[in-house]
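One structure, pasted below without further comment.
One protein chain is absent from this view; the other protein chains keep their places.
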Amino acid sequence: MTTEVLTEDLSEHNQHHKMTGIKRWLYTTNHKDIGTLYLWFSFIMFLTGGALAMIIRMELFQPGLQIVEPDFFNQLTTVHGLIMVFGAIMPAFTGLANWMLPMMIGAPDMALPRLNNWSFWILPFAFAILIGSFFMESGAPNFGWTFYAPLSTTYSNGSTAFFVFAVHIMGISSIMGAINIVVTIMNLRAPGMTYMKMPLFVWTFFITAYLLIAVMPVLAGVVTMVLTDTYFGTSFFNAAGGGDPVMFQHIFWFFGHPEVYIMILPAFGIVSTTIPTFARKKLFGYSSMVYATASIALLSFIVWAHHMFTTGMPLFGELFFMYCTMLIAVPTGVKVFNWMATMWRGSMTFETPMLFSIAFVILFTIGGFSGLMLALTPVDFQYHDTYFVVAHFHYVLVTGSLFSIYAGAYYWLPKWTGHMYNDVLSKWHFWCSLISVNLLFFPMHFLGLAGMPRRIPDYALQFADFNKWISIGGFAFGLSQLIFLVVVIKCIKGGEKAPAKPWEGAEGLEWTVPSPAPYHTFSTPPKID
Amino acid sequence: MTNQQKTSVVQAPNSKKLVRKLILTVIAMFGFGFALVPLYDVFCDITGLNGKTNESAATYQASGIDSSRMIRVQFISRNAQNIPWRFEPMIREVSVHPGERKVIKFYAKNQSTTNMTAQAVPSVSPGIAAAYFQKIECFCFNQQPLKAQEDVEMALQFYVDPELPTDITTLTLSYTLYDVTQAAGS
Partner (left out) sequence: MKRRNLGWLSLGSLLSYSAWADMPLNLTQGATEVSRNVYDLHMLVLYICTGIGIIVFGIMFWSMIFHRKSKGAKSASFHESTKIEILWTAIPIVILIAMAVPATSTLIEMEDNSNADVTIQITGSQWKWHYKYFDQGIEYYSVLSTPREQYENHQSNSAIKNEHYLLEVDKPLVIPANKKVRFLMTSDDVIHSWWVPAFAVKQDANPGFINEAWTKVDQPGIYRGQCAELCGKDHGFMPIVVEVKSEADYQNWLIEQQQLIAQSAEAEKASLNSSLAMDELMQLGEQVYLANCAACHQPTGLGLPPAFPALKNSPVATGDINEHIITVFNGRVGTGMQGYGKQLTLKEIAAVVTYERNAWGNNTGDSVQPADVNAAVAK
């Protein structure tokens, strides 16, 4: 259906592009096509990862093992995590970047269009390998998405090779995408668009791309070590050969913590675009937002060991990482305060993108609070590896990253499709998601405090009630996401015609082109004053 | 700012340069991932992060014995999964003055019916003390082959560096015994 609409623009605006059908999508180097591919792919992955989560929640619905075996349960949690991180959230952001960055900076396309095509098309293979491992003799990876050695090496179920290969491909894809974003932003800005005139959305992707370039190769390195430890007799993480399993965690989290910010900085960019639009007021403190984003990115390199307080670090190490982690609350706080000040004395309306943005700010802040609590080493000993942590990172990733993606999707859907989305359905999507997501994740805080460890397929009886409600929230949240699918399909098929600038308060170059955005935009750069 | 304006006008040649730089960064960061392995060891040596002790013989170079204090040194042992050996310290703990040399023995017996090779891996707690625990001679420097049912007494000669922080009064040395028969055979 997307094909239909977009081929229409194609014939209107671009007579020399004649490829149709599957070939068009395979060979496309157009940033809008590739953006569309990324977005659809990430949504399919989101539903896949969500389906795994549904099985997990069914198993945890009541005490006892009813549906799956413990080993399969571990495979589910592992693949759920990997798919959501690398298959849903990250490609969705890359999709938004592909669609919006060139239009926001007045560029005709991404700087490296062929690379762009490749970086998308290797992704499905990575996930085919990962998901395919479910059907192999070994089973899927069962060592958690954090794949701590030696559980993932000496004691792996034989899926390590598939896992490593899949992660390598995902990593290469991300790196290529990031290089493209950096080159595009540095070289293709319209004349007059200085760095400090770029929309904050562009800034956050710029910084995120640098983070990706810095840490994805480290991930590639650590999975390579896991591979050689498992199959080629090296002993990076094997104490018997002079290695150290804790070193795995240090290298992994050196990647892992910046990775967390890779998944949240673009979200900051999105809501910093939507909130000013619907508050009809300029973003408060633009430059402090830029500096706050940059300092969060820099701090992310020196806090990794806060994931490892229980591994037996010396006191000074624990103190150092505790202080650094607490420090992150400062720039993050600045951001929240700036959004608050942007809303203050605005002239607000509450279209669906704004609803998701406000929910983002509030719920992400709750995730930030639990993050601050986790930063304190003495209490982290109690929270670590419990459902409190599960609640924390789902608040920042689901009501954080995912909600921001929804905000962005609703915000730009008129630009992408040329139609307004169905307002009533989209509000249903929002309110159902908002209520169910809190029923799903808020009680997890209590479970964690009461002592329920994460990654267990069965639990003590005292945890039964809360788990039941969490599962019900989970099923409701899962179903609510299907409303979004309906909204998008309806929006592509038709609906009220969208004007070039459907939002009264919107600013930015993307609104100067017609809706739907023509196949080629800004072939001659716009003038910025 | 004027510079940047210029760069955005002239596009094509800069992209190549920039891409090359970025790819070099990627390669460098991949290398950095591996460089973290030796860096981690250096870091651990300095900070005693993981309680790893010296892996080769130290020469005795203490500047004398600090007889003003006594350090309890405890010995524990553990067989990693699957290794059918008896392996234990012949004395549970000793008290030493910092700087004083001491020899203690471990007993090992291969209780299986095949010839095996094992490697003992030392670890000191508190980790910070690892840098002050100096082994002059240790069975853990080498692999230990034992024939089926063979036994051996293995020596460990050590001293505690007099520089050891004064708040540490007890040191625990743990040995985990690993089966390395396959690795040693190949």
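Remarks
In order of appearance the chains are A and B, and numbering begins at 1 in each one.
To be clear about the criterion, a residue touches a chain if its C-beta (ideal position, glycine included) is under 8 Å from a C-beta of that chain, and two chains touch if they have at least 3 such contacts.
All values derive from a computational prediction rather than experimental measurement.
Note that of A:113, A:192, A:333 or A:514, the residue touching the chain absent from this view is A:333. Considering the whole complex, the residue from A:25, A:41, A:61 or A:356 that touches the absent chain is A:61. Touch with the chain that is not drawn comes from one residue among A:26, A:196, A:379 or A:500, which is A:379. Here one chain is not drawn; of A:213, A:322 or A:517, the residue touching it is A:322. Residues 55, 58, 61-71, 74, 137-138, 142-144, 148, 150-151, 154-155, 157-158, 239-240, 244-246, 279-286, 288, 310-312, 315, 318-319, 322-323, 326-327, 329-330, 333-334, 336-337, 340-350, 358, 361-362, 365-366, 369, 372-373, 376-379, 381-382, 384-386, 446-447, 449-451, 453, 455-466, 468 are the ones on chain A that touch the missing chain.
The set of chain B residues touching the chain not shown comprises 50-52, 74, 76, 78-84, 92, 111-113, 121, 123-126, 148-149, 167-170, 172, 174, 176, 178-179, 181-182.
Assume only the chains that are shown with their structure count from here on.
Note for the complex: chain A touches chain B at residues 111-112, 175, 179, 182-183, 186-196, 213-222, 225, 233, 236, 239-242, 244, 246-247, 250-251, 254-255, 312-314, 316-317.
In the complex of the two chains, the chain B residues touching chain A come out as 1, 4-5, 7-9, 11, 14-15, 18-19, 22-23, 25-34, 36-37, 40, 44, 47-52, 55, 80, 119, 121, 126-128, 176, 178-180, 183.
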